[in-house]
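Right, one structure below, let's go through it.
Excerpt of the complex: some chains, original placement.
Chain nomenclature is as follows: A and B, assigned in order of appearance, with residue numbering initiated at 1 for each chain independently.
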Amino acid sequence: MRPNGRKFDELRAVSIERNFTKNVAGSVLISIGDTKVICTATVENNVPRFLRGSGQGWLTAEYGMLPGATTERFDREAARGKQSGRTIEIQRLIGRSLRCCVDLDQLDGTTIYVDCDVIQADGGTRTAAITGGAVAVLDALTSIGHEDAFIGFVGAISVGIVDGEACLDLEYVEDSKADTDMNIVMLNSDSFVEVQGTAEGALFNREELNTLVDLAKKGICELQSYQRGSFELSS
Amino acid sequence: MRPNGRKFDELRAVSIERNFTKNVAGSVLISIGDTKVICTATVENNVPRFLRGSGQGWLTAEYGMLPGATTERFDREAARGKQSGRTIEIQRLIGRSLRCCVDLDQLDGTTIYVDCDVIQADGGTRTAAITGGAVAVLDALTSIGHEDAFIGFVGAISVGIVDGEACLDLEYVEDSKADTDMNIVMLNSDSFVEVQGTAEGALFNREELNTLVDLAKKGICELQSYQRGSFELSS
């Protein structure tokens, strides 16, 4: 009933490739189905003004979409001179989420920049960015000898109600007809970082909310295996 | 234990004043405690390009903060030439939420603009904007003879975990030390429009999520009485 016969609670194929590019401390290509995002993490020796003298480090994220990532060309935001509201909303979510996997108190004077650039989009780009970004963050922390500041892998997935059924990991054709779309970010099986649910068409009730949260929890646990696995494979 | 001896599940004082200014179809001053937002709704005879010929109308929202609304002057975004990420995130939430109280199929060729300008900020400005905005929307629909397109009052409230306690309707001093901050938007007692929960400090678990949703539901029911009441009082 879902595209390619996927089950309602089944993730698409996941791959996480570390060291995808050189030059930066952390560089990850994450693929979740046909969604592909390059996540890089770089380290700079400064913090934003509001943290100077606080003893805290910082982590911030930026998100972009290559013009050729979508079926209809996506206007280049650098050329338009402005990031869209959608882009800004997404990168704020990524930043908040990834800050939860780092103990900023151990990073005084240091900022980690996580850049998530979508090279192919098929739904779930923001959650793929968070999941891949967490891996890049660990590589970046390791590169500066601060792997102890890593709290754990934050994972994220989208869930939604499509044609009346709660589904895990929506791809684009599902996402565009979903009645409810929810993005959930977790650190472990009972620790929520972010829950963002939006009624797109029909509203959702308490029971549906519960079902969706359960689905997401299952998916995120699996994603965290891939995150951990990416370190085993490459070592 | 809360400021002014408020109970954990108690709203601040609420007032909703319709027809606060002339010139526009809907104009509401909503006060929730010391948070005060002017919500105006205006009607224009056009729709965005992506809806032309679709038979659908549209509703969009913008949000602003007067420079004197906060204790430290809030830089005027028009002067900086750019809306902040926070502003953009908030006005997208308001727009999505208020679209759920209107049957856009009945509004072909019409756009309703809801402008929410905070004149005094003490926490919960985005949820006050949604709650007050819904009232302005009904007045705007009535002004064009389309009150039938009004589906119902969407209400919104913030809830959060402060010092380990789940609290309803956070004011600024609470919000700034909350571990979890959640904004919930509902149409009625079992219809969610939006659930946005963010771990600020400690993460939240499933039980806390449930408790916060319950608290929000209680608060929103009360807010909807105020929304309905604002029409009785003034008739």
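Just so we're on the same page, contacts are C-beta pairs under 8 Å (C-beta built on N, C-alpha and C of every residue); 3 or more make two chains touch, one makes a residue touch a chain.
All figures in this text were calculated on a predicted structure; none of them were measured in a lab.
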*Total identical subunits in the assembly as filed, 2 in place*: 6
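Following the convention adopted for this analysis, only the chains that are shown with their structure count from here on.
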*How far, in degrees, do you have to turn chain A to put its CA atoms on top of chain B, rounded to the nearest 5?*
180
_CA centroid of chain A to CA centroid of chain B, Å_ = 28
*Residue ranges of chain B touching chain A (in the complex, touch as defined)*: 85, 88-89, 91-92, 96, 100, 182, 187, 190-199, 203-206, 209, 213
